[in-house]
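Shown here: the complex without one of its protein chains, the others still in place.
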Amino acid sequence: MFILNTGRTITQGRHVEHKFHQGYAEVASTCFIHPFDLMDLDMEEGEHVEVASAWGSVVLKTESCEDLPRGTIFVPLGPFANHIIPPRTHSTGMPDFKNIPVELTFTERERPTQWDLMEQLGGKRYETL
Amino acid sequence: MKHYDVVCPFCGCLCDDLEITVENNRIIGVDNGCTLGNAKFMGKERLSSPIRRNGDGWETISYEEAVGYTVDMLLEADRPLLYGWSGTHGEAQCTGVHMCELVGGIIDSTTSVCHGPSILAIQEVGHPGCTLGRVKNRADVVIYWGCNPLEAHPRHMSRYTTYADGYFLDNAFRERKVIVVDVRKTETARVADEFVRIKPGGDYAVLSALRAIVRGKGDMVPASVAGVSRSQLERMVAMCKDAKFGAVFFGLGLTMTKGKYKNIRNAIELVDELSRHTKFTITPMRGHWNVYGSNEVFTWMTGYPYAIDFCRGIAFYNPGETSAIDILARKECDACLIVGSDPGAHFPRGCAEHLADIPVVVIDPVPTMTTAFANVQIPVAVSGIDAEGTAYRMDGVPIRVKKVIEPTLPSDSEVLGDIFARMKEATGYD
Partner (left out) sequence: MTELLIRNACVIDPINDICGEIMDIAVRDGKIVESVGSGAEVIDANGNLTMPGGVESHTHICGTKVNFGRYMSPEDMRAGRTARRGHMHATSGYSVPTTYGTSYRYSAMGYTTALEGAMAPLEARHTHEEFAYTPLQDMMANTLFDGNWPVMQAIHEGDHKRVAAIVGWTLAAVKGFAIKLTNPGGTEAWGWGKDVSSIRDPVPHFEVTPAEIISAMIEANEMLNLPHSVHLHCNCLGKPGNYETTLETFDLVPNAHDKRQSLYATHVQFHAYGGSSWRDICSRSEEICRSINSKPQIVMDMGQVMFGKTTTMTADGPMEFNLYRLYHNKWSNHDVELETGSGIIPVHYSRKNLVNSIMWAIGLELALLTDNPWQCILATDNPNGAPFVKYPEIIALLMSKRYRNEVFATVHPGTEHNVPLAALDRELTWNDIAIMTRAAPAKALGLVDVGKGHLGEGADADIAIYPIDITTTDPANAPQDVIRAFAQTDYTIKRGRVVCCRGTCTVDGENTTIWVKPQISENHSMEDDPEFNLNFDRYYTVRKRNYPVQEEYLHRNLCIETEAKL
């Protein structure tokens, strides 16, 4: 079991006004993980991983990061992380965006795009400008 | 043409010293800004006219049609949610409150998913704070707790703390000590004099241990608290007590994790405790450039900073019940107006899902993830680039954001004013 942490990063922030771009999807679908944890999972950096919480699962791309404590992963805030974050607030109005137990499994599946995720929820992609 | 001392409408720092070069009504250069602000000023991909979802695709419609759709949607709704507001100026927020009052809806800002818990804590114990200049000129100890300014508020340290000139400090950079408390070693942690790494979810325990040490009860503290050694905690307390002026800044690392508002309450009470020894202040690192403005506007108009429900005629406030996440998760609202924010990207899936089932109007200059759920999106001028208005910095200082190019689209307050005028007309309210 891992602990999922989400938050801002500078690259996420740079793309936040341009969320329909592929660049945003790249950033927001990154799963930062300690290199030793990657080794334990028998995975290489850049391989895809399915991250599953009690609420759902999503496919992300791994990126090794020694700044993280072992046993934790970090995903920039955005639609990918939110795909597995529970909408419960314990009567505070604030969901648990940090400190969420998740399971990681190697996968060969592709990452969805941000629009794929929105369409899964009943939305409609908007791509023409 | 060059515009000086332009205000950046990106984050709660509201830096007001940008230099923007404009040619032929296009921004061609930004000086003094950070990478986040620059990206916003240089952004080009805006919608040029309102769009409507049409079966399996999208069609362009007129402002007239878009406004009419919004008026009908709000007037026909039983329980409309008016959400967002942090990405627009105060004048538009005021109109939003009046609209919400008229239809007996719920109005909430992005506060409920950023510093809502901080406000709950402040409502329990108060808030010993100050403006950022007070910190800049005096602080010799700065604590960043659960926040990463180098990535989320990139100029915070250079304008207000570590790298800023201070009147009472000869060599501010050397004289100021920076303590960073976080679960990961962030970019900010790398420049700290003292990095305190906490195990996820351990903030409350560490704050309690610090309070015990400040009170002289350090012997009660175990050798290690949430991964932090007692000796490091004692060192931190000594630094704080020796400070002439200490400033705590905290972020979503405290508000979003286990304990939520209780973490903030504990942090405020630590500052309260330290105030009996020396000068100490605490400030939330507000994210959106005008999220604090939404709290100010909502408060003077309704009495409450966010999550206000007008369904009984009076203003009713109960975060956890009347906050956007809960309203959506319970599938309670039957229409949604979203202004200047992106719940499609930033709300848990279980909330965004409900947006697909109800009529939604989005007022935003650019396509966002929420566009996917919109029945209609109305593009507007960008506040701070081609529209003017009031914003409140993270410390409550009000600043007028300017326009540096001439707008080709109406501003938020114009579009909302138009919608509100037609709502009043339709309901016979004068």
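Annotations
Letters A and B mark the chains as written, and numbering starts fresh at 1 in each.
In this section, a contact is a pair of C-beta atoms (placed from the backbone, for glycine too) under 8 Å apart; a residue touches a chain by one contact, two chains touch by 3 or more.
From a predicted model like this one, the values you see are computed outputs, not experimental measurements.
Counted over the whole complex, the shown chains touched by the missing one are B. Checked against the full complex, the one of B:Phe41, B:Phe310 or B:Phe420 touching the unshown chain is B:Phe310.
Touch with the chain omitted from the figure is made, among B:Tyr69, B:Tyr83 or B:Tyr160, by B:Tyr160. Residue-wise, the contact with the chain that is not shown comes from B:Thr302, picked out of B:Thr88, B:Asn148 or B:Thr302.
Mapped onto chain B, the footprint of the missing chain covers residues 4-5, 7, 16-17, 90, 94, 98, 101-102, 119, 122-134, 136-138, 159-160, 165, 167-168, 244-245, 272, 275, 278-281, 295-296, 299-305, 310, 312-315, 317, 388, 390, 392, 396-400.
In the analysis below, only the chains that are shown with their structure count from here on.
Distance between chain centres (mean CA atoms), chain A to chain B: 22 Å. Listing the residues of chain B that touch chain A in their complex gives 35-36, 39-40, 43, 45, 47, 51, 53, 56-58, 112-113, 116-117, 120, 148, 150-152, 154, 183-187, 189, 197, 199-201, 252-253, 255-258, 260-261, 287, 306-307, 319-321, 323-326, 328-329, 342, 344-353, 355-357, 366-369, 371-373. Residues 3, 5-10, 13-20, 28, 55-56, 67-69, 72, 74, 77-79, 82-99, 114-115, 117-119, 121-126, 128-129 of chain A touch chain B in their complex.
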